[in-house]
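Every protein chain except one is present and positioned as in the full complex.
Letters A, B and C mark the chains as written, and numbering starts fresh at 1 in each.
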Amino acid sequence: MATDHSIVSSREASSQPGSGAFPELEPVLRRQGHRPDGLIEVLNRAQELHGQLTPALLRHVAAALRLPLSRVQGTASFYHLFRFKPPAAHRCVVCTGTACHVKGADALLRALERELAPGGATEAAGAEAIELGTVRCVGTCGGAPLVVVDEQVWNHQTPASVLAGLRGLRR
Amino acid sequence: MSGILRVCTAAGCAGCGGSALREQLGAVIAAATTGDPASGLALKGVGCLGPCGEGALLELESASGRRLFGGITPEGVAAVAASLANLSPGTDLGTWAPPAARPIDLEQPFFRLQKRLVLEHCGRIDPESLAEALAAGSYGQLRRVLQENRPEAVIEQVRRSGLRGRGGGGYPTGLKWATVARMPGPEKVVVCNADEGDPGAFMDRSVLEGDPHRLLEGMAIAAWAVGASRGFIYVRAEYPMAIAHLRTAIAQAEDQGLLGAAIAGSAFGFQLELRVGAGAFVCGEETALIHSIEGQRGVPRPRPPYPAEVGVFGLPTLINNVETFASVPPLLAIGAEAYAAIGTTNSGGTKVFSLTGDVRLAGVLEVPMGTPIATIVETMGGGAPDGHAIKAVQTGGPSGGCVPANRLDTPVDYESLQELGSIMGSGGMVVMDDSTSMVDVACFFMAFCREESCGKCIPCRSGTVQLHLLLQKHLAGEADAADLAQLESLCHMVKDTSLCGLGQSAPKPVLSTLRHFRGDYLALLRPEPEATPEPVP
Amino acid sequence: MSVRTLRIDGRDLAVPEGTTLLQAAREAGIAIPTLCHLEGLSPVAACRLCLVEIEGTDKLLPACITPASEGMVVQTATPRLQDIRRTVVELLFTEGNHVCAICVANGHCELQDLAVTTGMDHSRLPYRFPARRVDLSHPFFGLDHNRCILCTRCVRVCDEVEGAHVWDVGWRGEHCRIIAGLDEPWGAVDACTNCGKCVQVCPTGALFHKGDTTAEKHDEPAQLQALVHARHHQQWNP
Partner (left out) sequence: MSSGTGPSSSATSSRKVRLATVWLAGCSGCHMSFLDLDEWLLELAELAEIVYSPVGSDVKTYPEGVDVCLVEGGVANADNLELLHQVRTRTRVLISFGDCAITANIPGMRNMLHGADPVLRKAYLELADGSGQLPHAPGIVPELLERVLPVHELVPVELYLPGCPPSAARIRAALEPLLQGGWPELSGADLIRFG
């Protein structure tokens, strides 16, 4: 349809779905038999390969599994771990599970939010390269409070120790 | 020099030096064995050794017995490796005292009072080796039941054992199996709920990382007993090591004919697939879990129909959690009567707990059902550290409640905990000392439920937000008695009207703290505003 | 077909097997409020307005999906249920931005009506004033997320009746919102056939005809029911 010409369909900007657009997804699509129930497995793999789920990827997956676009987007956006923006160079995830909460994860998170926010003390030092996130328990509560930086667990942290560590990453 | 060195490489220890320790000790032993082919020194990376708060952990086993060392930091790893390298070839491993490591007494209650059935091999075997699992007896019960060829007898054994769902609900496992077995139709499905989402709970992770074959065997037995030929393990993405070990284990078992077609030479076939979640606590709810396995949004639907009738792909489906399936092989090994005798009348067998929070010895432990909470947190866990006293023990995560200190004599069984307004839950036990504000704890769990609500039904989607706002108002000291009354009544409304277990139990941490720690709430109320003028006569 | 006898609000009723409590009550002239339910679409039991009390169980059950069973004793309007329904309506009002006075559906809105029937003359819970968007990219229709109560009637009618599946629910929890295509402007989604069924079944002013102004929107659920009936039974009532 799109009789309203002021709207540019994002389809025009993306590659056409079909075989060959994302050949790297073929193995997982085949393993899932191109069945709709494999959607989450396919999305997991797509994000693993591309760091995020772009509209082009989502269109390709929808076409390959014969699913309506809104079904694919609705499902992908339901789950916390799927992302629709490119990842930053570094990722700092504060655990906000029960044990970490009891040991001060809240203060840790607030301090990091402040420091890494635009205008925060560390912004000038390149904070945009660090993405701050949270996770509800990684199940290694002995090290509370902890953060996970680029998949590495840093145990028993304070705001100062995390910031010092993050500054080290930037260099 | 002979003996076994076991390094805990479970996620907790791996992150604080365990991986490096395994690597460097491995290098030392490799170098030593090239010079001394007769060396009987073996290094194993094993699953959880228990006291996770003490990691990284190293266990030494020699002719003179087993010894455990903890507190090894990433910085101390090199010193431990160097010390091992410097041992003269004739030294008994039993006399070696690794530097930069703290000996942990294996005779203390934390270890002595455990009854390890589910965790029998966890921490003993290399979880990535099928040979070790087989040597420890894995798949023996599967082979036996296939040979005896009486599925109904297996279900009867499970029923008589008194085993109940270890995921929290406590539904009798034998009854569930019998229901699915009775369902008509040629195709059925078995699902393992490994979406261990309660913050502060990591029992299932320990099993998945430390002894995955025990789970696979339990699932295969269940599939055979109920007549299922397909299975899924739904595991949360936050457990990368568990996923890796499961993938390895499934491939190994298929290779050896213990999964797949014609298992162990029988006519029974069982195709097992791994489904990795993508971050949604609500997928622990069984109808949401089914939707997620089917590749959809993980939203629950009303029951009935129950999954036993209409489950994955509309097929009759048996859903149990990790610990329930993992309890089956040992249960069959020791016999239903012996298993039932371990626990209480209404709750048979053992239960695995993860103990964290304000407690001296944190970690994973397995005890007989009916063990008093005090035994677990005080005798085994050593109580609260730093001169503090225990104020409460939280069980059941966001769906559970807080047991006050004066009720710690309560035995851990389904009914007793329910009576206190909490639940057994999956086994997370978070100890809180006397510096803890219970309103803050309630607010924490409500924030969790708010974040994890799927959004389908209005009481949970919007009610958890309003409850969270009300709790924040209390914490800010801005609430009055009317707010407290509203908090309480909205809790009941959300509990009574939400569509699924997440919403129905979301108010429990509030209601349980209101019941046992009302003073914490009252202390935060602001004084009553000035009364409105009296009616004019 | 076998018959089930039951009692609703003190009245003895006999209904065919498979009848839901909601159908049984409505046929007997007993009004149970609903919002997500719409005859002709699959039930989702999400709004919880139709919860009823049933003797012998502590659990409140949704009348829209609970089949009548033999000997059931049902209460549909106890003070407890009435308070629950008012709270549900308050939760709906406070999570969106419902400004009746300037709404296209003013006077013909199911949510506005429910406030009256549940006696909600004010909300005891605070308004949240979320920042939400309006999508006017479609040539004929508009979608004002401020007024959306996530009943998912539009999602279901587009999937089950029109077969286009333009809509779905995106995101989760308090961030849930109705999405078109890949969360795109509605006007950019090729799958839309411009049939307007979603607008027709929307209980509030969230979906509307672009030409309509305040109080001009009328919903016509009977049209949908006629359509579904015609399709299933090949019977038309012109």
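Please note the rule applied: a contact is a pair of C-beta atoms (placed from the backbone, for glycine too) under 8 Å apart; a residue touches a chain by one contact, two chains touch by 3 or more.
These numbers come from a predicted model, not from an experiment.
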item: Hidden-chain contact residue, picked from the options C:Ala14, C:Ala31 or C:Ile102; value: C:Ile102
item: Among B:Ala14, B:Leu93 or B:Leu490, residue touching the chain not depicted; value: B:Leu490
item: Residues in chain C touching the chain absent from view; value: 83, 86-87, 93, 97-103, 106-107, 112-113, 115-116, 119-124, 126-127, 129-132, 146
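In this section, only the chains that are shown with their structure count from here on.
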item: Between the pairs A-B and B-C, the one where more C-beta pairs touch; value: A-B
item: Chain centre separation (chain A, chain B; CA means) in Å; value: 26
item: Chain B and chain C: spacing of chain centres that average the CA atoms, whole Å; value: 40
item: Per-residue multi-chain contacts in chain C, two or more chains; value: 169, 171-172
item: Junction residues of chain A - those touching two or more other chains; value: 71, 74, 78
item: Chain B-touching residues of chain A, taken from the complex the two chains share; value: 35-41, 43-44, 65, 71, 74-75, 78-82, 96-99, 101-102, 135-144, 146, 152-153, 155
item: Chain B to chain C touching residues, read off their complex; value: 280, 297, 301-302, 450-459, 461-466, 469, 486, 490, 493, 496-499
item: Parts of chain C lying in touch with chain A, wherever the complex brings them together; value: 137-139, 159, 164-172, 179-185, 187-194
